[in-house]
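Note sheet for the following structure.
With one protein chain removed, the remaining protein chains of the complex are shown where they sit.
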Amino acid sequence: MLMILKMGVTQQQIDKLVDFIEKHKLKAHVSIGETKSIVGIIGDESKISKEHLESFDFVEKVMPVQKPYRRASREIHPENTVIDVKGVKIGGNEITMIAGPCSIESEEQAFEIATALKKMGVKVYRGSAYKPRTSPYAFQGLGLKALKILRKIGDELGLVVETELMDIRNIEVVAKHVDMIRIGARNTQNFDLLKEVGKVDKPIILKNGVSTTMEEWLFAAEYILNEGNNNVILCERGIRTYEPATRNTLNLSVIPILKELTHLPVIVDPCHAAGKRGPIPALSKASVAVGADGLLIEVHNNPQVALSDAAQQLTPKDFEILYNDLKRVAKSVDRTLV
Amino acid sequence: MLMILKMGVTQQQIDKLVDFIEKHKLKAHVSIGETKSIVGIIGDESKISKEHLESFDFVEKVMPVQKPYRRASREIHPENTVIDVKGVKIGGNEITMIAGPCSIESEEQAFEIATALKKMGVKVYRGSAYKPRTSPYAFQGLGLKALKILRKIGDELGLVVETELMDIRNIEVVAKHVDMIRIGARNTQNFDLLKEVGKVDKPIILKNGVSTTMEEWLFAAEYILNEGNNNVILCERGIRTYEPATRNTLNLSVIPILKELTHLPVIVDPCHAAGKRGPIPALSKASVAVGADGLLIEVHNNPQVALSDAAQQLTPKDFEILYNDLKRVAKSVDRTLV
Amino acid sequence: MLMILKMGVTQQQIDKLVDFIEKHKLKAHVSIGETKSIVGIIGDESKISKEHLESFDFVEKVMPVQKPYRRASREIHPENTVIDVKGVKIGGNEITMIAGPCSIESEEQAFEIATALKKMGVKVYRGSAYKPRTSPYAFQGLGLKALKILRKIGDELGLVVETELMDIRNIEVVAKHVDMIRIGARNTQNFDLLKEVGKVDKPIILKNGVSTTMEEWLFAAEYILNEGNNNVILCERGIRTYEPATRNTLNLSVIPILKELTHLPVIVDPCHAAGKRGPIPALSKASVAVGADGLLIEVHNNPQVALSDAAQQLTPKDFEILYNDLKRVAKSVDRTLV
Partner (left out) sequence: MLMILKMGVTQQQIDKLVDFIEKHKLKAHVSIGETKSIVGIIGDESKISKEHLESFDFVEKVMPVQKPYRRASREIHPENTVIDVKGVKIGGNEITMIAGPCSIESEEQAFEIATALKKMGVKVYRGSAYKPRTSPYAFQGLGLKALKILRKIGDELGLVVETELMDIRNIEVVAKHVDMIRIGARNTQNFDLLKEVGKVDKPIILKNGVSTTMEEWLFAAEYILNEGNNNVILCERGIRTYEPATRNTLNLSVIPILKELTHLPVIVDPCHAAGKRGPIPALSKASVAVGADGLLIEVHNNPQVALSDAAQQLTPKDFEILYNDLKRVAKSVDRTLV
C-alpha cells in the first residue's frame, strides 16, 4: 500500500500511522515531500485493510500495490486454465458453444431442442430449473423435475448439461444432476453460496453481477477457488448503465482485460444483455472476434410460448445460421468453434 | 398493457397477437392509426408477461398500465404502514435512530457502545454478526457468538436489536436472537432468502441493491409481503454510479418518490454510501430533511481498530453531536427524532 | 402519445386534458378503464411536448407513439445512406479505416505517419488541430498550423483528411482545410455548433457523448440533418459507466441497434473508450464483426512522446498487424476493409 497524506500532517500523526502499521508486523517507509508526504508499507499488504488506512483522517488516498486477489491472478498462475468437462475443453484454442432453452419447461420441449442442437454439433446444453425472477408472480422454474430431465438429456444424448443454482439448500441435488453449475448475476456476491460451490467437484460458470467491477468479480471467483475448486469459468452477461435501448450493456472490453488479469476462461452471454433477439447475432460475432472462450446462447423451439425470457431466445433455425456464421468468424481469429 | 406496433404491420400479424392475448383469457382492443397501430389489453394484465408481448417482432414498445407490484403499492394500501417493534414505532411521525457498530467484535466492545447510545436516548441497536465481504480474506464476523451478545444487549439494556441475515441456513438462529432482520445490498434480489424472511414474524429492513431500480426494489419487498410478513422497512444505502469521490452515491430522491409509490417506511443508511466519515453528518441532516422515517448510523468506540468499515464509523462523541443536530432538523420539518 | 392517468382521476380533470390537447389542433381519444383510464392523441404528436402532458398532476405516464426524430429515422428513409468523400464510400459494403495521430504535433511527425499509413492502403487520415482537454494546463493543439499540415497531407498524398471542430468560431477555417469534420464527445449536445455544421457542405463524424442515450444521439444528428447536411456518420466512442478498468465502456450493442433505427453509417473509435493500448486490437476486431461501417484508430510514430493520448496510440508497426487481421475478420462477415 502507498498512502498520500494530506497537507499539513503533523509528525505525531505520521508516528501514529507508522505505529499502527508496525502493530500488524509490517514495515513503514515514510517519505516527507515538500507539499505532501507519502507512506509505503513493506511486506504482505493483505495483513492490513485499505479501509483501515483510510480511516485515519489525515490520509488522503490509499493505493494498493499488490493484486488483492491471488488464486485468480495471472501474476501467480501465468498459464491459461483449461477446464475439461467430460471431454469438452473450455479455455483452450477451441471456443465452446453452450446452447439451450432459458428454462426447462417439459421433457418434450427440452429433448426436442437438445436433439436439434446435438445434430448441429453443439456439445454443451443449458437449461434452468430454478428461475430468479424480479416479480414473485412470474414462473419460478420446474425445480427437481427439470434437473432430472437435464440428467436424462446428458445421459441419453451424450451432452454436457448445466443449470443455475440459486438456493444454497439445493446445492447437493443440483451437483448430483448436472455437469456444470451456473451462478447468475444476482448471486455473484452471494458469498455463502460461493463458498459452498467452492467445495463441489464440478466446474462453475460465474456470471458478473449487473454492477460488479472486474475486481469484485475476480474476488467472487477467488471465494470459489479459495475453497479448492479451481474450475471457474467467468461469463460476461452485461452491466447496468443509463442506456435504455438494451436491457443491459454488454461489456466486451472485459474479455481482453480479464485475459490479461486472470488465467480463467471467459465466455459471453449476449442474450441477457440484449434482452431481445435483434442484436444477438451481431453481439455473438463480436464476442468471438474479441477473444471469448465460449458463448451461452438461448434457443427455444417456440419462443413466443416460452415461460421465461421469451423475447431473447432464438429458434433452432436462426441459431443454426448463426452457429455457422460464428465458425467463420472464429476461423478469422485463428480459433475453432465447437 | 399498451402495445405500439411497428410501421408496416400486417393484419395477419395483428390477428396473431390478438389470438395470443385471447388465449390468456384477456380482451384486446385494436386501434389502427395512420402511421402506427396500437393494441391494448383489457383485464388483469398480470396474466401475461411484458417480455412475451415484446417477443413478437412487429411489436415496437410495450407499456404496462397497472402497477406490477401490488401489496407494496400505495394504490391498494393508501395508509402509511407503521411498524411497532417492542414499542418503537417506525413509519409514523417519529424518526427512528438505529445506531451501533458495523460488526459485533466482542461482548465488551458491543456493550460499551450500546451503553453509551442508550444513555443518549437511542432505542434501536445495530450490529452485524455475519459480514458480506468482497474479499474472502477479510473478517467474516463472529456469527452465533455475536447473535448471543446482541440478545444479551437487547435484554439487559432494553434496546431493540437488529442484525444482517445473509445465509438462508441461518434464518432460524438469527430470528431467534434479534428483533429485526436486515437484508443487505448484495441480497436484495436473493429471492429464495426473501421468500423465507417473508415467513418470519419479525420486521425486515430491506436495503436496495447497489444497482436495483426502485421498481425492482419494490418487487423485492413484494416477495416478502407476498409470504405474509407485512413489516418491511425500505433502507436506501446508495447506488453505484460513475462518480469515484464517494463509495456509492446516496440517492435521496428515493425518499419522496417511494413515499408516493408505497405505504412502507423508508429509512436511510448514509454511512455505506459515503464510505468515509466526512460527509456523514451532512448527509444525515439531508436524510431527515428529505423525509426519511429513520437513520442507520455506524458508531464505534475506536474506529481505527474496527474489524470492518473502519473509515465510516463515528465515535460515540461525534455521534452525540450529530444526534442533537438532527433533532433540530427534524423539528424544522415538524417531526421528532428518537 | 398515449397517457395513462392516475387512479381516481375525475371527469373534470380529463376534460381539462382533452381541452388542452384540442387547443393544439389535435384530437383526443379517451378510454375509461376499470382501474386506470387512458388518453391517446390522434394527429402529429410533435405539436405537443411530452413534458407538458407530464405536467398535469393526474397523468401517471406518457408514451410517445411516433419516433421523435425524423430525418435520421429509417422509418422515413429506409435505404442506407452511403457517403462519398472524394471517392471513399462510407456506409456501404466496404468498411472504412480512418487512422492517424491523436494530435498533429509537427509537419514532420504528421507526414511520417501519413506516409506509412498511405503505403499500407489507408485512405482516410485523422489528426486533431484543437484538443478538448480536461485540464487547462494540458497541450491544447497547434490550431491553424495543424489545419494547414492536414490540407498539405491531403493534397500531396491523396488522402481524405479529417479533424475535430470544437469552437464555433473556427468553423470556416476548419471547413476550408479538411474533407470531413469531427464533433467530439463533449460537443454532442452543443446545439449551436450542430446547427452550424448542418450548414456546411462536408461530411460530419458525430461522436456520442459519454452519457448520451441513443435517442439523444439521434436527436443531435437530427440537428445537423435538419439544416440540410445529410452526410452524418455516427461514431461510437464509449460511454461512462461505474467500471474503472477502462476509461470508458465501449458499447458495441449500439451498432446493430442503430443500424435498425437509422440509415446513417455507424463507425467505432475503440481507442478513447479503452484509454490504453492493450485492448484496442481485440475491440477493433469486435467492432468489425459486430457490423461497424468503419474504425477510427490512433497511430503515432512514437507514442511515448505524443503530446496527447499517449497511452492509447498504436505504433505504425502494431497498426499494420492489426489492419491485416481486421481484413480477415471483415471477410468472415462478408465485407471488405479498406
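Letters A, B and C mark the chains as written, and numbering starts fresh at 1 in each.
In this text, contacts are C-beta pairs under 8 Å (C-beta built on N, C-alpha and C of every residue); 3 or more make two chains touch, one makes a residue touch a chain.
Here the structure is a predicted model, which is why all the values come from computation and not from measurement.
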item	value
Contacting the left-out chain in the complete assembly, out of B:I76, B:A282 or B:I321	B:A282
Residue of B:T35, B:N93, B:S106 or B:S253 in touch with the missing chain, whole complex considered	B:S253
Per the touch definition above, residue among C:H52, C:H77 or C:R151 touching the missing chain	C:H52
Positions on chain A contacted by the hidden chain, ascending	2, 4, 7, 29, 31, 33, 35-36, 38, 40, 42, 61, 63, 65-66, 75, 240-242, 244
For chain C, the residues touching the chain missing from this view	20, 46, 49, 51-52, 54-57, 68-69, 132-138, 166-169, 186-187, 189-192, 195, 209-211, 216, 219, 222-223, 226, 240, 276-277, 303-304, 306, 308-313
Positions on chain B contacted by the hidden chain, ascending	211, 213-215, 239, 241-246, 249-257, 260, 273-274, 278-279, 281-283, 285-291, 325, 328-329, 331-333
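The working rule: only the chains that are shown with their structure count from here on.
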item	value
Innermost chain, where centres are averages of C-alpha coordinates	A
Gap in Å, rounded to a whole number, between the CA centres of chain C and chain B	39
Chain A and chain C, separation of their C-alpha mean positions in angstrom	31
Interface hub residues of chain A, defined as touching at least two other chains	211
